[in-house]
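Removed from the display is one protein chain of the complex; every other protein chain stays in position.
Right after this comes chain A.
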Amino acid sequence: MSSARTATRHYWVALRAMLVFTAVLGLAYPLVITGIGQLAFPWQANGSPVTSGGRTVGSALIGQSFSDAEGEPLPAWFQPRPSAAGDGYDAAASSGSNWGPENPDLITAIADRRGAIAAFNGVSPGDVPVDALTASASGLDPQISPDYARLQVGRVAKARNLPAADVRRLVESKIATRDLGYLGDPTVNVLDLNRALAEMDG
């Protein structure tokens, strides 16, 4: 009898504790953080929006497709990495491919991408860098390697009738070095580069 009463007492304490914790940790804590975030860092807290031509065209952190309705890459824009999020860069369905290292689908996809990217850009298949051939973990990787950006310069310049040297200079100016000089890899933000490209092209 007494042990049953002790057990019941534990549950009663647990229930009341859970309710208080929910109010403090589940409600007050995120609201306070939201308040601080919206006051101190409103741009970041709201998703680092990027504007072009007076309208919001995306987020500096979320990659996007530069393709036509059929999913074919548009030659006038720098292209991002392959994406496994939905039909590609679906920001409401982040995902990697989860293909294993011996998966025949992945091996085929890499070969197909290598051929398609080489043909699209008019370069040798051996020159296509690894990030152009592989899908990212999130499917929303906003960045590409400087090598992949440089590889696309000739094709983009031709599609826009711009001097290749100008486009190349633009790419070089958009290369972000490693954080603190040694963390991560050098990158180029595709949306940022394309926005600058659109401005340059008038």
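The rule we apply is simple: a residue touches a chain if its C-beta (ideal position, glycine included) is under 8 Å from a C-beta of that chain, and two chains touch if they have at least 3 such contacts; residues count from 1.
Going forward, contacts and distances are computed from a predicted model.
Peer 1: Out of "Potassium-transporting ATPase potassium-binding subunit", "ABC transporter permease", "Peptidoglycan glycosyltransferase" or "MBOAT family protein", what name does the UniProt record list for the absent chain?
Peer 2: "Potassium-transporting ATPase potassium-binding subunit"
Peer 1: Of the residues A:Ala45, A:Ala118, A:Leu162 or A:Ile175, which one touches the chain left out of the display?
Peer 2: Touches the omitted chain: A:Ala45.
Peer 1: Considering the whole complex, which of A:Ala91, A:Ala118, A:Leu162 or A:Ile175 touches the chain not shown?
Peer 2: A:Ala91
Peer 1: Can you list where chain A touches the absent chain?
Peer 2: Here the touching residues of chain A are 6-7, 9-18, 20-22, 24-27, 29-30, 32-34, 36-38, 40-41, 44-48, 52, 55-67, 74, 77, 81, 85, 89-104, 106-107, 110-111, 129-131, 133-145, 178-180, 182-185, 187, 191, 194-195, 198.
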